[in-house]
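Excluded from the complex is one protein chain; the other protein chains are retained at their positions.
Naming follows writing order (A and B), and every chain is counted from residue 1.
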Amino acid sequence: MAGSPAFSQPTGLRAWLLSPEPTSRWQARLGRFYLGWRTFTKNPLAVMGLGIVVLLIVVALFADVLAPYSPVIGGDLRTQRLLPPNETFWLGTDDQARDILSRIIHGSRITLFVVVLVSIIATPIGLLVGTIAGYLGGWVDTVLMRITDIFLAFPRLVLALAFVAALGPGIENAVIAIAITSWPPYARIARAETLMIRNSDFIAAVKLQGASTPRIILGHVIPLCLSSVIVRVTLDMAGIILTAAGLGFLGLGAQPPSPEWGAMVATGRNYLIDQWWVAAMPGLAIFVVSLGFNLLGDGLRDVLDPKAAK
Amino acid sequence: MASSIANGGGGHDALRFYLTKTAQFFLVLATTLLGLVAVTFIIGRVVPIDPVLAIVGDRAPAHVYERARQELGLDLPLIQQFWIYLKKAVTGDFGNSVLTTNPVMTDIANAFPATFELATLGTIIGTIIGIPLGVLAAVKRGTLIDQVVRFLGLAGYSIPIFWLGLMGLLLFYAKLGWVAGPGRIDVTYSYLYTPITGIVLIDTAMQGQWDAFWNAVSHILLPACLLGYFSLAYISRMTRSFMLNELAQEYVIAARVKGLSEMRVIWRHALRNAAVPLVTVIALSYANLLEGSVLTETVFAWPGLGQYITNSLQNADMNAVLGGTLAIGTVFVLLNLVSDLLYRLLDPRTR
Partner (left out) sequence: MMKPLLEVEDLHVRFHLRTGIVEAVRGVSFQLGRERLGIVGESGSGKSQTGRAILGLTPPPGEVTAKRLAFDGVDLLTASKRTLRTLRGGRISMVMQDPKYSLNPVMTIGEQIIEAYQAHAKASRAEARDKALAMLEAVKMRDPVRVFSLYPHEVSGGMGQRAMIAMMLVTDPDLLIADEPTSALDVTVSMEVLRILDELVAERGMGLVFISHDLKLVSSFCDRVLVMYAGRVVEELEARNLHEAKHPYTQGLMRCLPTLANDVRPLPTLNRDPSWAL
């Protein structure tokens, strides 16, 4: 008998979520999520981080509606070029007489695009390499981990630079380059988790039932490694943004006239001393968004891995 | 008596243990370096630019093209090409730079001291300030200073380094005039000394050119502080975490029981233990600064490895890009090696 009357006394959603005797797996999961959420919201910085990330998503989704001007077509070059922040152009205009605010708003799409795509590419690679190495062990493990270490032996931005140099500049190539340099830490984590799971009884039970190795890895090992890898990916997102912005700054990411924030800072560099806002504003946007991801990742780690939170 | 015999045997075993360890260590080092070369080789082969066309031009007749192709060894099987590439890489031959026409290795050797000078100074600044800050934050956990250190750390993980560099130039160079602008030294001073070590601060000081020295100081101050801040962000955060861990240990209580002053308990007992993992952190932060230097050098027109790579990139000079990448990768690996050795030196348990 589940849900004895003694426990359902204080009714309402909260009581249902906190019920010590959940009646379904769903209820248990939601209850756990609620508990995590409560811990999370106690940390004001983490909530701020979540706010920034949500804001980024909203701005990216509704960029067309939110941006007061076009991000690529400038105004009158004689009268509206390099204007300081004012009532019409809140953050000023750049050398092409384009509204910097509108460009930043549209640039949020590129930032989000990079972060999402890199995570989608790098996470599965890391998971596969890590779980296969950890589960199979032996020489497969040695070879895969040596490869991982070799990739870790390059500083991330430098390796991404070399890849972009080979593939040619552009936002897609930047994404591929960053993804190629991002997976090794995920593989390390997935391997460590797999080593712990590998010898557990339930894996032995699945094996006895005759499950094939790919089936065990895909169906049982990967789902269990997923949460810790996801935390790591979240913590990495600020780094991904900064690497992408760095590539953009060096002219190797999104190409003009695309409103990529790093590239915008590079443009502003030419007008640094007299028209500081051209460089300052997009850089500030990069800072705020990466800070958001960092605060969010920190908060998430506190919730999901209380031991690591010092 | 029995114990001394056991010890003798132990000594022999220990020797064998160390030998296997060392052999393993060098094997790993060798494969990693081999891997680095392989990665750059593969990147080099992915390039959509045809290196033959780059030399002979796209109007060259077929036989000229074919001859150039053979001269470059591009008609050989890939594995053989890699073997040649590897042999050259081991001798430090990465071909010539298209941009400077020098051998890439010469360029790298010329650029390296500048990067070394900047990254070293940055790490020193970051360590000297970061460790006390981290210790303070751990000791005064939950207070304002702890929050400040936490925020400084998080900001350091979030600020684009090239942007902070530009803002620093704007404020301290253009507006306040406290420091000199981009570059390593003003042209007027650059003829006053002869480069020996390639490290301007040391060269000028050794030759007693103090005006030139102070000019160089005013040039390096801002980029070094910038890199120092990023190193500080990382080091203080890790120091705090290690110290919190150590301060909760029983031996810290034992030290207090002995009646030692709190200063001695913190700095001599707890920090001495935290120093063991901290060495790795400092080495890692040094390595990260090599990465940061790519962007910083671009902003500050600092003639180091980072600027060399980015300049070559913009001119599609692949030999130079790959050589520079390999050089930074190698330094990265060596730094890890050094941190490993230092770890063993500092922790008696691993000896």
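In this section, a residue touches a chain if its C-beta (ideal position, glycine included) is under 8 Å from a C-beta of that chain, and two chains touch if they have at least 3 such contacts.
Because the structure is a prediction, the values reported are computed rather than measured.
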With touch as defined up top, name the shown chains that contact the chain not shown. B
Residue touching the undisplayed chain, where the options are B:Thr20, B:Gln80, B:Gln147 or B:Gln249: B:Gln249
Contact residue for the chain not shown (choose from B:Thr204, B:Asn273 or B:Thr296): B:Asn273
Contact set of subunit B toward the excluded chain (per top definition): 141, 249-251, 253-261, 269, 272-273, 276, 346-349
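One rule holds for everything that comes next: only the chains that are shown with their structure count from here on.
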Centre-to-centre distance between subunit B and subunit A (centres being mean Cα positions), rounded to whole Å: 26
Of all residues in subunit A, which touch subunit B in the complex? 146-147, 149-151, 153-159, 161-168, 238-239, 242, 245-246, 249-252, 262, 265, 268-269, 272-273, 276, 279-280, 283-284, 286-287, 290-291, 293-295, 298, 310
Residue ranges of subunit B in contact with subunit A within the complex: 28, 31-32, 35-36, 38-40, 43-44, 46-48, 154-155, 157-164, 166-167, 169-170, 174, 240-241, 244-245, 287-288, 290-291, 294-295, 298-299, 309-310, 313-314, 316, 318, 321-322, 324-325, 328-329, 332-333, 336
